[in-house]
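Only one protein chain is missing from this complex, and each of the others stays in its spot.
Naming follows writing order (A, B, C, D, E, F and G), and every chain is counted from residue 1.
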Amino acid sequence: MELIVYLAGQIHDDWRNQLKEKADGMQLPVTFVGPMENHERSDNIGEEILGQQPNSILKDEAASKFNNLRTRILLRKSDVVIALFGEKYRQWNSAMDAATAIALNKPLILIRPASLHHALKEISEKAQVTVETPDQALAALSYIFEE
Amino acid sequence: MELIVYLAGQIHDDWRNQLKEKADGMQLPVTFVGPMENHERSDNIGEEILGQQPNSILKDEAASKFNNLRTRILLRKSDVVIALFGEKYRQWNSAMDAATAIALNKPLILIRPASLHHALKEISEKAQVTVETPDQALAALSYIFEE
Amino acid sequence: MELIVYLAGQIHDDWRNQLKEKADGMQLPVTFVGPMENHERSDNIGEEILGQQPNSILKDEAASKFNNLRTRILLRKSDVVIALFGEKYRQWNSAMDAATAIALNKPLILIRPASLHHALKEISEKAQVTVETPDQALAALSYIFEE
Amino acid sequence: MELIVYLAGQIHDDWRNQLKEKADGMQLPVTFVGPMENHERSDNIGEEILGQQPNSILKDEAASKFNNLRTRILLRKSDVVIALFGEKYRQWNSAMDAATAIALNKPLILIRPASLHHALKEISEKAQVTVETPDQALAALSYIFEE
Amino acid sequence: MELIVYLAGQIHDDWRNQLKEKADGMQLPVTFVGPMENHERSDNIGEEILGQQPNSILKDEAASKFNNLRTRILLRKSDVVIALFGEKYRQWNSAMDAATAIALNKPLILIRPASLHHALKEISEKAQVTVETPDQALAALSYIFEE
Amino acid sequence: MELIVYLAGQIHDDWRNQLKEKADGMQLPVTFVGPMENHERSDNIGEEILGQQPNSILKDEAASKFNNLRTRILLRKSDVVIALFGEKYRQWNSAMDAATAIALNKPLILIRPASLHHALKEISEKAQVTVETPDQALAALSYIFEE
Amino acid sequence: MELIVYLAGQIHDDWRNQLKEKADGMQLPVTFVGPMENHERSDNIGEEILGQQPNSILKDEAASKFNNLRTRILLRKSDVVIALFGEKYRQWNSAMDAATAIALNKPLILIRPASLHHALKEISEKAQVTVETPDQALAALSYIFEE
Partner (left out) sequence: MELIVYLAGQIHDDWRNQLKEKADGMQLPVTFVGPMENHERSDNIGEEILGQQPNSILKDEAASKFNNLRTRILLRKSDVVIALFGEKYRQWNSAMDAATAIALNKPLILIRPASLHHALKEISEKAQVTVETPDQALAALSYIFEE
């Protein structure tokens, strides 16, 4: 039995790759999916497919459609969602992906620093588990497969 | 035919009451529901019901449970969700309520200032309509009932 | 027991009002809902709420959002959908509303002239009943309540 | 992870084969399905299975049942739907398949020439993305798998 | 709190009226719905709405569409289904309505004479309760409201 | 807006009546429903409707069918479920009703003495809120309606 | 892409094996499932697992539980259901399986002799296609895979 894990959350550092490598090392039967992590590509995808748009607002709208196409399909395919929140950004997309996971009845593993406890308390309460580091999230994933 | 409208979003100013009064003036067959708007009550509700908690983290957790109880029930009862984002706060709860509405297949009317266009572009793309003022949201509501 | 009936289809003649008057005369416990029938209002609603748009394409996009807001809410509230197709128009919106009704598992009463038989055969096959006149659709509605 | 893509829309030219060949060239992990593209076979399938029917109306009804059998099964199996509209035909079946995809919560990639913008604006608004050429649809598909 | 009760099953005797009268006498807050009980009207409804059909097969098909329109709408509106099987008829419609109720997750109260025990054992096993007389079914309904 | 509240849990003391009286005093717009509280009637209902059964096992089976008929209908009608666990009994029915509520996505308010904390920890984790007294559950209900 | 096909209907002759052999000959990518076809085994399965039952009624009840266990699991796994009705038996189980398929939104291919047209007209109207022979059902299956 394999699980598909969607990695929601910030795309500003390398946390996904580190998580994937560790999961490989643990030989977990897991496939990871997630949003486009190349920030520039993510912002430009609308114009790259549809051609130049009249202004930056329409450029953004075009990009968001293709990003949401990707997210919708991959999120529905997944069995569990891991969402990482950091301190630097507003990360409304992360909140939206986390809430979508919850509403689709897919269990959410929330990763956030202790400092964000108050701001994220309602999301945390809806998550299946809340941890502080990607390693803890990985330990939770691993626990599902233990015999 | 009556509609139930959930008013998600910031609880730091008086926008809900203004909206309700105008809707009354227009005689729309609408019932408005929403989160607890008394911020202090919302933060303390856990301790008010369960008694003093050991620390502020557990106080927050207790409060979030009762706030989510209220939100879950009222959001499911609603036919359409209006979510207002302002510039001052991170408003992850608003993003979560908006995403929950979308995932429950309830149409979302998003209100946000033009300055938040880029940050909210993925949520906006998933909303049924995006407007900039509560009055425009009200005009959209009214349009549903026009003959 | 009351039923809500969505009247999909062309908005270029007076068939909805005629149907409603006859239903009133028969004292059927039915509430009729449907799309905006004022064609000009329907085309302009985007600009009327959001203000002037940069070009006609964006004007159309804005309008379609508010029209779909209305349709989504009312279609979900309905118990049965009546869709009328005439010979003059492409009526892709009618086809979309009819198919949405079917996919939502709401029974569809299709009204179309015999001359459209071939073009509409797949939609007709998915409809619960296909008739040729609004009076026949009304007879079908009435049959639901007969004792 | 593989995706199943349903190719809805006109069956009067060779767009599906061109799309499939290009997707093969890009090595996308995708299986394409769709309606019967042999128009004559599609019109005659009722009589070919059930034998001659009394008249052309019943011949059409019989054919539509088998065509809808195929469409229903394949559409439900798919993860994403691409629908192509051209200028020549009424294409109510394409509109019906597109709307069914939307109602089943499967993302829709709409392909239509700019000239059909106004006529298709409500369907376009419900689509996840709207593009003008099959190549752009293919770029959107490819974006889902990029790392 | 009121319940809607669908009375499926044979339409060849007066059991529905007897049940309704007794329920009235017990002042149960219940609304009864069901199929057309006038057998002749039920067989002719297709031609009465659509006009004469070419042959008896098409007459039957037309009638079944309108009968199913009625059944679909009323069955979905109901909270609980009572199905009565007697010894005289094949009553495939009753079996179909009973199975539809079960698949829709609506509790089924099955009424059948002891002599039909073997033939109906799989349906009985899926019913919520199986009784032998309409009076027993009424006692079950009444039990739901007891304080 | 009214809510229907299902009161699951032990039927061995008077907690439901006390709760109802207090809710009346607070004028909450709430209707309470629940299982048969007359224990003897609950154990005998099978024989009371169907007549004497061959042995006590079959008497139990008959009774459980009618009790489940009642529970299924009322639980589905409810918007929120309150389940009370006490120390004296095994209360598997209470656990079953609580889990059914959770699986139906209805928020659960769990009432249990602190002494049952360990034994009920998994159910508590799935509940929306866990409290220790019926008065606290009532305060939670009341919070939903506060303005 | 493979399909799972449930073969509902009478278990008194060899039609399933004939169908399977022909499907093999046509190399259709199809897996067939269905009820226990050994009639005696089907009637005795309750006692074979649970031991002797007190009387024939309880023997039947026990058997029906295990038969329904099998049917429920296999029917949900299937993509399409073929149900064959013959003239000799009441076949309420076939009607129940057919109706369950319809209510689960799985397309139904109904096979019945012309002589059963009137008795089965409501089931036929709900089927996706109705044919008279297993060979025609097989042709319909094959049409789904044609390119």
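To be clear about the criterion, a residue touches a chain if its C-beta (ideal position, glycine included) is under 8 Å from a C-beta of that chain, and two chains touch if they have at least 3 such contacts.
What you see is a predicted model, and the numbers here were worked out from it, not measured in a lab.
Engineer: Can you tell me which of F:I11, F:V81, F:A98 or F:I144 touches the chain that was removed from the display?
Structural biologist: F:A98
Engineer: Which of these touches the unseen chain: G:K22, G:K65 or G:H117?
Structural biologist: If we include the chain that is not displayed, G:K65 is the one touching it.
Engineer: Mind pulling the chain F residues that touch the left-out chain?
Structural biologist: Missing-chain contacts on chain F: residues 56-57, 60-61, 63-65, 67-68, 71, 90-93, 95-100, 102-104, 117-126.
Engineer: Touching the missing chain, which residues of chain G?
Structural biologist: 4, 31, 33, 36-37, 41, 45, 48-50, 65-66, 68-70, 72-74, 76-77
Engineer: Going by the touch rule given at the top, which residues of chain A touch the chain that is not shown?
Structural biologist: Its contact residues with the unshown chain are 1, 3, 79-80, 107, 109, 128-129, 131-132, 136, 139-140, 143-144, 146.
Everything that follows uses one rule, which is that only the chains that are shown with their structure count from here on.
Engineer: Taking all residue numbers at the chain B/chain C interface, are over half used by both copies (same) or under half (different)?
Structural biologist: Different, since under half the interface numbering is common to both chains.
Engineer: Can you check how far apart chain F and chain G are, centre to centre, with Cα atoms defining each centre and the answer in Å?
Structural biologist: Centre separation, chain F to chain G: 40 Å.
Engineer: Taking each chain's centre as the mean position of its Cα atoms, how many Å separate chain D from chain F?
Structural biologist: 50
Engineer: Going by the contact rule already set, what residues in chain F reach two or more other chains?
Structural biologist: Correct list: empty.
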